[in-house]
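Note that one protein chain of the assembly has been removed; the remaining protein chains are unaltered in position.
Labels run A, B and C following the written order; every chain starts at residue 1.
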Amino acid sequence: MTNAVSTTRTRSTVPILLGAALLLASLAIAYLATSHIAKGPDDSPLKVLGRWIPFILEGFTLNILMSVLAMILATVSGIGLGFLQISNAVIIRQPARFVTRVFRNSPWLVILFAIMLMVPFEITLPHFGTVMIPGWVKATIGFTLPVMANIAELLRGAVASIPTGQWESAESLAFSRMQTMRHVILPQCIRRMLPGWMNWFALLTLMTPIAAILGVNEALGNTQAAMESAGSSPDLLIPFYLFLMSIFFIFIYPVSVWTKRLERRFAAT
Amino acid sequence: MLEFTAPLFLALQQTTGLNFSPFFDEYDLGRLMTGVQTSLLLILCVLAVSLVVGLLGAAAQRSRFWVLRFLVATYIAVFRNTPPVVQLLFFYFGLGAFTPQVDMGGWYEPMISSFGWAVIALGIFGGSYNVEIFRAGIEAVPKATSEATEALAFSPMQTFVHVTMPLALRFSLPALASNLISLAKTTSIAYVIAVPEMTYALSGVWNDRLNVGEMMTLLFVYYIAVVAIISVIMGQLEKRLSVPGLGK
Amino acid sequence: MKTMMAMITTVAIAAGSSFAPTSLRAQENNAETLSAVMERGVLRIGVLGAFKPWAFRAQDGTLQGIEVDLAKRVAESLGVEAELVEVTSANRIQFLEQKRIDLIIGGMYDTASRREVVGIIEPGYWASGPSLMAREGAIESWDDVAGKPICAKQGVIYNQLIETDFGARLMAFAGNAEGKEALRSGKCVAWFYDDSSIAADLATGDWEGFEMPVDALFVNPWAAAVPIAEKDGAFGKILSGLIYGWHEDGTLIGLQEEYDLQSTAWLANMHDSFAYDRTFLAD
Partner (left out) sequence: MTTEYTEAWAPDQPIIDIRGLHKSFGTFEVLKGIDLSVHQGEVICIIGPSGSGKSTLIRTINGLTPINKGQIFIEGQLITGPKFDRLALRRRVGMVFQQYNLFPHRTVLDNVMMAPRLVLKEPKAEVRDRARALLAKVRLADKENHYPGELSGGQQQRVAIARSLCMRPDMMLFDEVTAALDPETVKEVLTTIKDLASEGMTCVLVTHEMGFAREIADRVVFTDGGRIVESGPPAQIFGDPQDARTKQFLSQVL
């Protein structure tokens, strides 16, 4: 052990403190940056923000709802797509790879635009009659697609990373391909996929505000509407946006920290 | 260019109803061209800034001063855990309000344009991922290698420049490639601050011509091409930097 | 005038309650929306969400404003619930085409190209034209915008004009809030938008030091819109009649006053020309 090398290792076990410090710092900055231009004690930007916080948080619940739903849909469809990708039949494998590729390589915003503008808002189901699809549901579908493709890729990578010896030994025990997959390969894959999966959840949640561009009333949309209604005064910008960043941070940071821990633990074994 | 494409695409519109207006309408062609140029330039600048930020950050992480290391850790924590769209808006509207104005000969424009802010904000956002990637690359360099340099009397700087960095870069390349690709795609959110990149340009077209499907197809093709180009470049780089017996 | 008379007659027939069932049946092929609305008991109206004072979010999160008011009046006239759907100028037509909404009352200009894709209801309920808001003294005439950055909103129909006719550099934002904020923080020299909206902003007192230095390029009615097939159907006719009524009975002028807007010549003219001479009622 020499001094020059050891510095790189000493890091990152102060997550919760750091988070709290950041939040306090951002609020302090917001206060300092705005207090001197405030019009009066009653109308200070922080007071205005305080009044609008419930409205913004209400929007934020939609962000969480969209990200959780999209994650569930993406996991199920992504695992399905992943299996199609490693199918033995070219006719299944190739289209699955193509779909994965398109959704992995297109920007979130473009996919979202496509879903929002090109999928009808009302569909007729055989037993339910006409069902309306609200904007946030369409946005959820729009968010599902890129995550689905990436989860499919995660699965493909995880399966490929299982040594061939595992397949061979299972085969020698007369397991079928499905049995091998279910009892031998998948259990090992889940462990390998978990950190990546959580990373995608964090990324997905962080992308949900782009739904505001298309008129979904989530946190960002509500923040902008709130600023507009509060007279769109420039001193609102920093506190409002900082607050918005803070609520996302509080939600996502624990996920990131946990992901990192898992990654480290899996790397160690 | 228009005289060649116009008859073809007008005929296409007449026979199929597909309206690829940028290929027969001069104004829309102008928007498309601006879109392509701006988008490519934006991607280039954002990637460059993110790489510089990533390298500086990774170097600062190895610093002896804990304050510097703490700042880098904070930077990464903040930028990787808040929405990039909000970061962009925060930079452009929040911080943009404090940047000086420049006299353009009778009127004033901000010193940093929306393009400039997009480069800064997205570069810093992407950089926060690059720091981690470079750090992982540096950590993948066997410690024993720097032991050898120490025994050979290299200075820490010489070790970093001639041994650690070249190796770390090679180890980082695959992760770096995928991050740069995802960053290039993320440049589309510069739309929200009116940077006339591809998404902005084509959404302008479909707003006016109501040809959403056609323009959306163009947009998909464009981004898939951009991703392919970056993959090829990174693949070439990986090939050129590859060393027999390393990393296999 | 002849067409006006014809229109009024049809509207009267369509809106007359005792004739409604027959006329509905007669219009079956293009009365889909109306029957769907009646069956559902809910009218879905697309309104803009950040378009003060026509449609905007109040602090309790509800939508309010002149257009929201009008939307509720329509639902009330039909005897159904009003469901307000927030739309943007970039997606409202798609929403209508996809039947997510039955009706747009969302600051939409009546234009020839729109008439090809949606059912524009005559008469318009408001009117405005593109103008500029700028810092006092920054702009004197339309020609002053050449080469300068001008903020605007994505998807506004006349955005193209300021580039093609006046050589300005357009910066279009996704929402008004961002566009106006960009003007305020000096990212562009003017905000290119409707004179009515600009006048409303200036009236709030939040825009001290700003002015509307030029007259609108043109005055264009704002029209409600229904799916194109419905324009001449019962639903279109009912709407047409309702809007006529709002002009005639002063509802629109009343709303203009209620929301502290500058009175416009267009509304006054409409009121005058539609006003029904009731003097004969006098004894």
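Operating definition for what follows: contacts are C-beta pairs under 8 Å (C-beta built on N, C-alpha and C of every residue); 3 or more make two chains touch, one makes a residue touch a chain.
Small disclaimer: the values here were computed from a predicted structure and weren't measured.
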Message: For the chain not shown, which residue from B:V52, B:A148 or B:I233 touches it across the whole complex?
response: B:A148
- line: chain B residues touching the chain left out here are 142, 144-145, 147-148, 150-155, 158, 162-163, 166-167, 170, 241, 243-246, 248
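To be clear about the criterion, only the chains that are shown with their structure count from here on.
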Field: Length of the line joining the C-alpha centres of chain B and chain C, rounded to whole Å
entry: 40
- line: chain A to chain B, mean C-alpha position gap in Å, rounds to 20
Message: Could you pull out the residues of chain B that touch at least 2 other chains?
response: 89, 93, 97, 191-192, 203, 212
- line: The positions of chain A in contact with two or more other chains are 117, 212-213, 234, 237
Task: Would you pull the chain C residues touching chain A in the complex into a rising list?
output: 49-50, 52, 56-61, 86-88, 90-91, 94-95, 98-101, 174-178, 180-181, 184-185, 204, 206
- line: chain C residues touching chain B in their complex are 89-90, 93-94, 117, 138, 148-149, 151, 154-155, 157, 159-160, 163-164, 171-174, 178, 181-182, 185-189
Query: Can you name the residues of chain A that touch chain B in the complex?
result: 2, 4-5, 7-8, 11-12, 15, 18-19, 22, 101-102, 105-110, 113-114, 117-118, 202, 206-210, 212-213, 220, 234, 237-238, 241-242, 244-245, 248-249, 252-253, 256
